[in-house]
Structures are given as C-alpha cells and as structure tokens.
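Removed: one protein chain of the complex. Kept in place: all other protein chains.
Take a look at chain A:
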C-alpha cells in the first residue's frame, strides 16, 4: 500500500476552440480538423483516436475548408488562398491565391487529380494537383453571390455548388452552369442559404440549407425529389456514408439526424429508392459545424469544441476534449514549479504546500489543508503572438524554452523576491522545434527541430552551446516528424519516436546511435525511461505496452510475458495513453495516464487473465459520486493482479512526480470549458428549463 500527496491543479484555463471543418482520409485513417484558431489537427483514428500532429494556425489566416488529396492536406480560407500543409514540418508548404476574393469551400475529385475552390465573388477555381504543388487550370463562369459549398460528382466532370437561394450544377469541361435549382424561401425577404452539399454516384444531390431543410435533387434533370424540414435552424453540415445508403446532417440545431436510403419493392438494382428519415441523436449542445464518417463511425464537432466519435448501432459515444497536443505541462521538481503551455503564452506557477504529514495521520486520506496557495510567477507571451508549438522548463526552474513556427527561444528565469526573465541569444542552428526537453540535471536541452534533426544544447552562463546534432532522417533511423522525445534520468540516453512507430535511442557520451526498437504497426503515444534501471516503457496507440531495456537492448522478461496477455479491457480503451511515469520508491511500478484514468501496473504481481476486468481503487469518500464508476471496473480494496486503475479525474492533462512522495495532476474541468461557450440554440425540451 502506498499513498502519496497529489497536487490537483485545476487552474489550467484552456479556451475551448470550436471545430470548424473536418475531412477524413480513409487509407491512413486520419482525420484533419480545423479549429477556430485556424489550427489544423490531424487525428489518427487507426487504433485509439489521438492527435497525431497539430499544425499551428497563423495569426491572420482562417481555415474555411480542409480537403485531403490522397495523403496531402489542403485548406482554403478567407485570406483568398489554397494552402497545402507539410505534415512533417507542421507548416505551410505553399499558398496559392485564388481568383477573386475569400475562399469559402474546397473539394477534390474522386481521382484526387483536381481541386476546386469556390469564392466569395462567385468563381470556381479549378487546380490540377501535381506532385510538388498545384497548377491553376481555369475558372468556371462567374455567378452572382458567394459559393458556400461544392462537391464533385463521381465522374469528375460535374461540380455541384451551393449558394444563396441556389444549387447549381456545372460542367467542368465547358465551364457553364447546366442547371440552377432553387430551394425556395420560408420568408419572402429572407434568402435561403445552401450551407452544405453531397452528391451520390447516381447523381442525387443532397443539400442542407438555412431553413433547416434537407433537400434531395435529381441532378440529371435538375429537379427536387424530396425535401424534409428536419431542423429548427440552419443545417450547416452533412456527410454521406461511403456506401451512399445513409446521410447525416446537423447544424445550429445540434440534433444529428440520419437519412437512410430504402429500396422500394423489387429490391435493390431495380432503381426505385427513396430517402427516409432515420435515427437521430443529440450528441452536442451547441452548433455542430462539421460531420464526417469514418468506417461506420460518425465524427462530429462544433462550437463546443469536443470531437465526438459515435456509432449507432452499437450505441457508443466518446468525446475528446479540446486540449493541446501533449506535452503541454512540465513539472519542475526541484523548484516546485509547474509550467502550463497555452496557445500563445506559457505560465509558470509556484505550487502550494500543505502542512507536513506527521506520523499520526499517515493514514489520512482526502483533501489536506493548504498552508500556501499556488502563485503565478510568470506569464510569458510569445513574440508577436505566435502560436507556441512546444515549451519546456528545466527541473531547477532556471531555464525556459519555447518554440514558435519561426524560432526557438531560451530564457533564464530567476525566481527571487522579484522574478526576472532574461532572454538568451538564439542558436541559429535551431529553427523551429517540435519538441524540447531538458535533462534532469538542467544542464542540457534536447531539441527536436522541424527539419527532423535532434540537437543537444549545452546550457550554461548566458549562452547556449550546440553540442551535437543528430540527423535521424538522413540516417534513415526515423521517417517522420518526431512527436516523442525523452532523455533518460541520468542523461545517458536520448530516445525519440516518430509517427511511423520508429523509436531510436542514442547515447550522449559519444553521440552514437545506440539502438532502434522493433517497429510496431501502431504509432506510439507515450514513452518514458525509468530512472535507475534505464528501462524504456512504450505505450502504443492500441494500448500495447512494451518494456525495453536500453542497456541490454532487448525487451525485458516482463514485456515478453505481457506480450500476449494484455487485458482485453485495457486494449479496448477509448483514450490513448498520454504519459508514462514510474514510482520513484518502487521500481516495479509503472503508472500510465490518459484522459480520465490512471492505470498502475505492478510488475511484481501476477498478470491477470486477459478477460478479467481491471479493478479500481479509490478513496473511500469518493465511491458514490462518480457515475462512470460502473464502467466495468469493480471496486477493490487490495488489487490482486498487476493491473488496476484509479478513476478520479476528467480531462487529466498531465500527471508527474513533484517529489518522491508528491504527484502533480493537471486537470481541465469539463464545466470550465462549458462555461466559456456561447449560448446555444434555445429549444424547449421536456423537463428542462
């Protein structure tokens, strides 16, 4: 039995960033979603959904549409450009201006050879996608009014666009509009805006508009087949299933309604079919801005900023909070600081303290009295309001480093009676960084740059000294951007991992490649090196856990034993592991943390049966209040097997040791996020005021 004191930090005050649009790419199972800060997140849905990369937004740009073209990601925005992103450096590859004004919509054809962008002034720009960029091809005939949405048909010869009071069908070859269909108006003077479109293979056009109507059109003859008044307010998004037998729609009225295609008598193939309203679900309380379907699961997002992944049947729903991609928190055990990374600034807080525990109340559980409140020491805003990609603070609290898209900056921080911050001259060899980590002795910093290099920087005095640069991309050790980077506690090993599941370790004594771990099919989501033993623990996105001894360069016995005996319940969890830590007092303990659960693995104990449920321990005063306690984790006082969980938090951002007996848990409360949301569409619901 081991207890520790946990500092629950709930002042990490993240703003919810609304999801504006989504695009799903099925071959690599990645989802691109743009948020209100014009950042684009790429989520990996292959195993457990998790953020793979975050492309930070630029100050004065917007993202109104995202589209995949093969595995290339494009976006269009009100600045009037079509942008391609470099997913490896997490920056823009190029911006190509479009003809006439802000760009509202973007779509690629089914062969991924052409992109079409619709603009404010009514032009449709056609681009040809080449290997190294986009070539402007032509514009179609100008129409009156902005083009708000567009869709290619299956053949790629026709584009369908939606704008105020009209759905148009264009011949791409000739550039002329073939048909113009009007959805009609509810009020004479209020135009109906067609917000979203989809086209099926049989050239049925499905549109959602500002009246809350779903309309089905026959594209061949340009007539309306059916129209359903489904929502009380604008339908902003709809998505068509891959088999084209169902379509989902939602909008300002957040009810998600699905339509199913049913075949009339005679069965499939005879051609007589009809769209009927099918199941509906209320997943969000605020406007739904984007919908996508991925392998039968519905992805939805909107103003409430949560990415919801739902399915029916079976009825499931998982909501992923709008947190920044980890690591967004760093703990400085020596200085007892916690650094919180926000979008464009970092904050450094001095943690509070409690009265020292005397022997008498060693068994005391629950909240302890504070004798010192936490104190914010520093708010460091990035230069020019740039988005901060990554940041870290050294263990002794004297060094702070952050990186924006342009540059990486190091600061010396003195925390006396009057805290002071001193910028250290930049190292020109290091541009923008993806990850920065300080060694435990605060003498060196390891920086993974956007170019894929890994640099070792000596900290000392008022200058930085570049000790060594690894080039893992050139050495063919890594193949993608580094998203995991750590250095062993004794500073002997540097370990880096990329999205392609390559994990490489170098030694720092001679800057040599030490070893590479065997590649696994899933991406790693967290790893850490155990102090003292230098055992690397890696958790993959399918929740597989491996333990690799860096000294002996092989999996440990425990890892091999665990290989085929992972608890099924563990593997089926919906949230990816964010962080791995070890008990400083007990080398046999591995602690894993995800969005809402702390999982503790005791290597000394027997592994449970794979089908056995993972027990849960919690404080006695808590057992009644958490609703999800019934989520298949039986409560236990003394876990018998290697795995058990602690379910105590919601949106646990980070968990790390502050000292040998103290943990720090940084948490974002769902209520705090919800409080910052704008009011939602008022709808009378039974039993609700």
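Points worth noting:
The criterion applied here is as follows: a contact is a pair of C-beta atoms (placed from the backbone, for glycine too) under 8 Å apart; a residue touches a chain by one contact, two chains touch by 3 or more; residues count from 1.
Going forward, contacts and distances are computed from a predicted model.
Missing chain, UniProt protein name, picked from "Proteasome subunit beta", "GATB amidotransferase", "Electron transfer flavoprotein-ubiquinone oxidoreductase" or "Nucleolar protein 11": "Nucleolar protein 11".
Only one residue in the set A:241, A:279 or A:617 touches the chain that does not appear here, and it is A:617. Contact with the chain that does not appear here is found for just one residue of A:8, A:91 or A:574, A:8. The missing chain, though absent from the display, is touched by one residue of A:494, A:600 or A:673; that residue is A:600. Residue in contact with the omitted chain (choice from A:523, A:591 or A:673): A:591. Of the options A:366, A:416 or A:461, the residue whose C-beta touches the omitted chain is A:366. Seen from chain A, the chain kept out of the figure touches residues 1-11, 352-354, 364-370, 373-374, 583, 589, 591, 600, 602, 617, 619, 639, 644, 646, 648, 663.
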